[in-house]
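One chain of protein is taken out of this complex; the other chains stay put.
Take a look at chain A:
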Amino acid sequence: MSDLDKAIAQLRACRPIPEAQVRELCHKARELLIEEGNVVTVKAPVTICGDIHGQFHDLMELFRVGGDVPDTNYLFMGDFVDRGFYSLESFLLLLCLKVRYPDRMTLIRGNHESRQITTVYGFYDECLRKYGSANVWRYCCEVFDYLALGAIVLGATTQLEPSRQPVTAPSRSSTQEYLDPDVEIEVLDSGGSIIQRFPRANKRAARANSPSKDSSSPSSKTGPPGTSASGWTRGTTGSTSGAVLCVHGGLSPLIDTVDKIRLLDRKQEVPHEGAMCDLLWSDPDEIDGWGLSPRGAGFLFGADIVKQFNHKNDLSMIARAHQLVMEGFKEMFDSSIVTVWSAPNYCYRCGNVAAILELAEDGMGESAHSRSNGEVNRSNGGFKKENDRTLLAGPARRYRVFQAAPQDSRGMPAKKPSSFYFL
């Protein structure tokens, strides 16, 4: 068992690793991350996750529901730290997994991966408490500066296949029911049973008893999780799956193409304004164009902005995190953007469920644009030249919704008191 594997085992038990080991880990991670572009290219299949916020036990639950690393590829969209009690363990575990399985883990930066934010929202204090000095916090912040700003998922299928990883629950049979090739969205609970299915729009019209109809009736407002998250009133048409852009916050008025993101020097503290700030701070909203963000950083952006951006960049969808959604995920603007939130019962009291988004691999392996890292002709790699405004078909999306880890699995707190005191 290598040192790294030992560290992973120790962190999985929610026990922090020694400072020297953290330093080494951060050093290795830095070597790795410095080679990543500002926008990392990721091939489906991949499971996209939103904010974690130091809720270590819920992260464990996430791995249980979504499948363990390295069996499942993960993409975490930032905000690993702050607010929860185990920011340190959560972030270090993710970092260890990144170093151990670099191709299977993608970590991008959230607005909380910043020196200033972490001193206010808890991570700094946690490091100080757990190590007695701020060194570990410094090492981690150094790594934050190297994290990618976004990711592009390529090669996601438009057709859902049966859930491949049998989740621990015995009720698998439900996922193996009839398979409808036109299912666009499937919502599963943590046991792997189907809560809901939504066919693509063109087929949906033919069905009188479309499930999305049900979900919009007022009586089910407090119904099962995920139901009122349905923003997909119209769905998408067409058959070509475009790429999915993943960022923590959203778009920026200074960024009109994905390639512009590549022109940023990301190795810095998250600035208070500018493109890099916006990518990590902005939020979609029901407005036209751009608006001021009540957060004081980033912007609000409307459906028109998203659709224009997606069209221009041949994206079918933007996946982002950054905002609490009670149902764990929320699609907006005709499914052109989705918010994924992976911290159940946020702050241990919000009562929300969490979700992760699975994008399966396109069986053909053909639709993937070869826009991998190192491609020189970036702007033109695989781009179609077309002028019509039809949006690309969204990938088939499987959301797994899960709740906070049960109380008794949380283990004893790992915090140690100082062994002597003067005052």
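Please note the rule applied: a residue touches a chain if its C-beta (ideal position, glycine included) is under 8 Å from a C-beta of that chain, and two chains touch if they have at least 3 such contacts; residues count from 1.
Rule of thumb we're sticking to: contacts and distances are computed from a predicted model.
S.K.: Name the absent chain by its UniProt protein name; which of "ARM repeat-containing protein", "Mediator of RNA polymerase II transcription subunit 18", "RabGAP/TBC" or "Probable cytosolic iron-sulfur protein assembly protein CIAO1" is it?
M.R.: The UniProt record for the chain left out of view names it "ARM repeat-containing protein".
S.K.: Using the touch definition up top, pick the residue from A:Glu61, A:Asp283, A:Asp314 or A:Asp362 that touches the left-out chain.
M.R.: Checking each option in A:Glu61, A:Asp283, A:Asp314 or A:Asp362, the one touching the absent chain turns out to be A:Asp283.
S.K.: In the complete assembly, which of A:Pro16, A:Gly37, A:Gly155 or A:Pro344 touches the absent chain?
M.R.: A:Gly37
S.K.: Taking the full complex into account, what residues of chain A touch the chain not shown?
M.R.: So the residues of chain A touching the missing chain come out as 23, 30-31, 33-39, 83, 85, 111-112, 115-117, 119-122, 124, 129, 133-135, 138-139, 141-142, 145-146, 221-222, 228-229, 253-254, 256, 262-269, 271-275, 277, 281, 283-287, 289-292, 294-297, 300, 304-305, 308, 323-327, 330, 332, 346-350, 373-379, 407-408, 410, 412-413, 415-417, 419-423.
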